[in-house]
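Only a single protein chain was left out; the remaining protein chains are all shown in position.
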Amino acid sequence: MFPYRGYAGKCLYVDLTSGKIETREYDKALAENYLGGNGFGTRLLWENVGPEVDALAPENLLIFSTGPLCGTIVPNPGRMEVIGKSPLTGIYGDANTGGFLGPEFKFAGWDAVVITGQSPRPVYLAIADNQVELRDASHLWGLTTSQTENAIRQAWGDPRVKTATIGPAGENLVRFAGIQITPQRSAARCGLGAVMGSKRLKAIAVRGHGPIRVADPHRLHKVAIALHKRLRANPIFPAVHAHGTPGIVSLMDALGRFPTQNFRMGSFSYVDRINADTLRARAFVRDLACFGCPVACDKLYCVPDGPYAETALRSVEYETVNALGACIWNANLDALLAANRLCDELGLDTISAGRVISFAMELWDEEILNLDDTGGLALYWGDMDTVLPLLRMIAYREGFGNLLAEGVRRAAQTIGRGAERYAMHVKGMEIAAQDGRAQKSMGLAHVTSTRGADHLKAFPVIDETGYPDEGRRRYGEQYLPDIVQPLATKHKAFLVKDGEDFGAVVDSVGMCKSGGTFVLAEIYWPDIAAALEAATGMEMPVEQLQRIGERIYNLQRCYNALHGITRADDKLPRRFSEEASPSGNAKGQTIDIEPMLEEYYQLRGWDAETGWPTAKKLRELGLEGAIERLQR
Amino acid sequence: MHLEAIAEKCTGCRICENFCSVKHEGAIWPERARIRILAETDSGPFTPNVCRQCEDAACAAACPVEAITKDQSTGAWVVNDDECIGCENCVEACPYHAMFFDAESGKAFKCDLCGGEPECVAICPFGAVQKVP
Partner (left out) sequence: MITIHVRYHNILQRGAGTACETVELPDGASLAEALRHLADQHGAPLREMLLGSDGNIASYLVIFRNGQLIGQQQHQLPLANDDELMLFLAISGG
C-alpha cells in the first residue's frame, strides 16, 4: 500500500485508443524523488516519450498531475500541472493552473491522470470518485469551453463538477491552444490544448466527495496557521489582494518592462487606460479566490456599457493586459476584456495569441506582409476590429489565421523575407510580458527555462523593483544590493538557478507562485519541507528537498538535450542585444546574456560547451540512467 | 455565542470549510465541513452558511432521543454521538440546512463552535464569518 499521506495514493492510466482505463498505485520512489506535479510528469515523459514521437501523435502523453500539498491547508494550495511534449516547441511542455480542479481530483481519490493514445471519436473522461468512464463527446465537439462545462454539468446533474476542457482551438490543433480549468482559469502555455485535441479528448470532468488525509494534522495545522499569519502580515499583501496581477501594470511600465509593439518599446503611452486602477473602476464586480487561498487575487469583471456591454469574465491577468493591450498597441480596455474572454472560450493561450498578432502587426508595419499575404486583412497596430475576428480565424485555422496558428517561429520560417528578426521567442515559445533589457535576471530566465521562453520557471521577482526586504528575507545580506537591482547582473545567475530549483518544488507540490512562495517571498525551502513532513509523513530535510528541485530541473534539461537542445539554443532574439530600450527605467539598456549564462552553467554543474548536465552532476542527482542515454 | 456571515466579504476560497474539517475530522474534507459556502455561480455571489445556534432549535426539538443539547458555556447546540440513533429527523428539520449526516458513522453532525474558539472565524482572511457573543 502507498505509504504516504497527503497523496491519494493512486493514478489513473487511460489509453484512448483501446478505451482501457487502469488504476495504478502511485509509485513510491517517484514520490520520494520527484514529489508530484511537474516532477511526476517530467519523469513519465523521460521514460515514455522519446524524441521520435511527434507532440500531436497518439504516443505523446498528456498528464494531469497534482501534488501532495494540493488541496491541503497551507496557503495557496490550489495548483496542479498539465504536462506533455509541446507541439509549439517540440520539447518539454507544461502548463500550471489554479482554481478548483486539482483539489477535486484529490477529493475523488486520484493524484494524477496519465493519458495516451487517440480516441476514434470525441470523448470526455468522467470521474465520479472511484467511478471512471469515457463518455461520448460528439455533441460537445465544436462547443466553446464554457458551453462544454455547462453541458457536462447539466447532464451530470451537479453544478459542482469541475472540468478541464478544450475549445475549438484545441480541436483544430492550434499550436498554442490551452486548456480551460474550473472556474475559467487556464492551463494555457505550450499548446497542451492541441495535444488534448489530437487525442480527441474534449474534456475531463471530476466530482469528488472524499477526504484528503494527512499524516500529522496537528503539526500541519501549526505550520499552516504560521504561514497564513506571515502572508497576511506582509506589507504588500493588501496591495496584491486589491488588484491581483494587473496591479503591477503601471509599475512594469515605469520600469520599461511592459512589452509594447512587439518589444520595440518597454512602455506604453496609453498605459493609464488599461492599468489596474482603470480596470477596477470600469469593471470590478467582486473579489474571488482559488481553492484555499487567502490572497484572493482574482476578480470578477463585467463591462457595464458600450459595444462590449455585459462581457463578464474573471482571471484577467497582467500577462493578458499586456498581450492584448500594450504589445498590440491597444488602449481600448473594453475590447481587451472582450478579447480575453474570447480567448478563454476558444481555448487559446492569451500570451502566445497576443504575441503572434503583435508579430504580424510589426511585419505589417515593416511592410514585410501585405494584403495579399494576409488575405485582405489590414494589420494596423491596435485595430481591435481586426484582432477579434483574427483570434477566431486562428482558432479555426482560417485564411491567414492558419499561418499564425503555427506560432511565431514557424510562421516566420514560412514567411521568410527577414520575418525571423521580429519573431520574439526562445526555443519556439513566445516571450511573455518581461523585457531582459529592463530586468537582467528575466533575460537569463527566458533563456534557461526548460519549456522555452518563460518567466515562471525561475520567476526572479525580487529584483523587479529594488525592494531590498524580499532579497534580505530570502537570501540574507550577502547578495545585497545587487541581487534586488533590476539592471544589475551580479548574482542573477544564482537568483535564476535558485528560483528554478525552488520553483520546480513549488510546481511539484501544488502551490501557487503568485502567493507566498514568490510574489510575496514569505514561503521558502524550510516551510515547504515542514509542510511536506506534516502532510505526508515523509522525512524531508531541506537539503533533500533542494536536491529534488535540482533533480526535476536537470531531468527536464536532459529531456530537452535528447531533443537536440544545446547551448546554441540558449539565446535571446537579437532585438534585446542590438536595440537599446527606449523606455522608462530601462532607457539605453541592452542585455548581453553570455556572462550570466556562463556563470549559470557553472552553478548548475553543466558543460559550458554543450549546455548539458555533466555526468558528475547527473550521478550526484541519482540520474545515472541519463548519462548513457545522452551519450548516444 | 453564535456565528454570523457577512456574505459580501466572502471570496469563495473555502478556507473555512478546510480548517473546519481538519479540526473535526483530521482531514481536508468539504463533505464533512460544518460551515458550507453556498455559491450562486462559480464566481459568486457567495454566502457562508452557518448554524445559527437557534434559541428554539428545530433540530433539538425534532430529535426523538434528546441527543442534541445546548452547551451552556459556548451556547452551541451539540450532537451527543452516543445518544444519536441516525434517524436524520434533525437534518430535515433544520431550516438553514446546517445539520448534516455522516452515512459512514451513522451520526448527525453540526457546528459546535469549536468549543468556544471557532476555527473559521480565526482563519477567514476577510472577516466573512464572525462570532456574535
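Each chain gets a letter, A and B, in the order it is written, and its residues are counted from 1.
Just so it is clear, contacts are C-beta pairs under 8 Å (C-beta built on N, C-alpha and C of every residue); 3 or more make two chains touch, one makes a residue touch a chain.
Because the structure is predicted, anything quoted here is derived from the model rather than measured.
Engineer: With touch defined as in the header, list the contact partners of the absent chain among those displayed.
Structural biologist: A
Engineer: Using the document's definition of touch, tell me which of A:Phe284, A:Tyr467, A:Phe494 or A:Tyr524 contacts the absent chain.
Structural biologist: A:Tyr467
Engineer: Of the listed residues A:Ala276, A:Val447 or A:Ile483, which contacts the missing chain in the full complex?
Structural biologist: Residue touching the chain left out of view: A:Ala276.
Engineer: May I ask which residue of A:Val240, A:Met265 or A:Ala326 touches the chain that does not appear here?
Structural biologist: A:Val240
Engineer: Among A:Gln485, A:Thr517 or A:Asn560, which residue is in contact with the omitted chain in the full complex?
Structural biologist: Of all options in A:Gln485, A:Thr517 or A:Asn560, contact with the hidden chain holds for A:Gln485.
Engineer: In the whole complex, not just what's shown, which of A:Ile21, A:Ala128, A:Leu251 or A:Val285 touches the removed chain?
Structural biologist: A:Leu251
Engineer: Provide the residue numbers of chain A that touch the chain removed from this figure.
Structural biologist: Residues of chain A in touch with the missing chain: 235-236, 238-240, 242-243, 245, 247-248, 250-252, 254-255, 275-277, 317-319, 322, 432-434, 455, 461-462, 464-470, 481, 485-486, 514, 519, 584-585, 587.
Operating definition for what follows: only the chains that are shown with their structure count from here on.
Engineer: Quick one: in the complex, what on chain B touches chain A?
Structural biologist: Its residues touching chain A are 11-15, 18-19, 21-23, 25-32, 42-45, 123, 125-126.
Engineer: Write out the stretch or stretches of chain A touching chain B in their complex.
Structural biologist: 71-73, 100, 103, 107, 182-184, 209-214, 217, 220-221, 225, 228, 232, 286-294, 296, 300, 314
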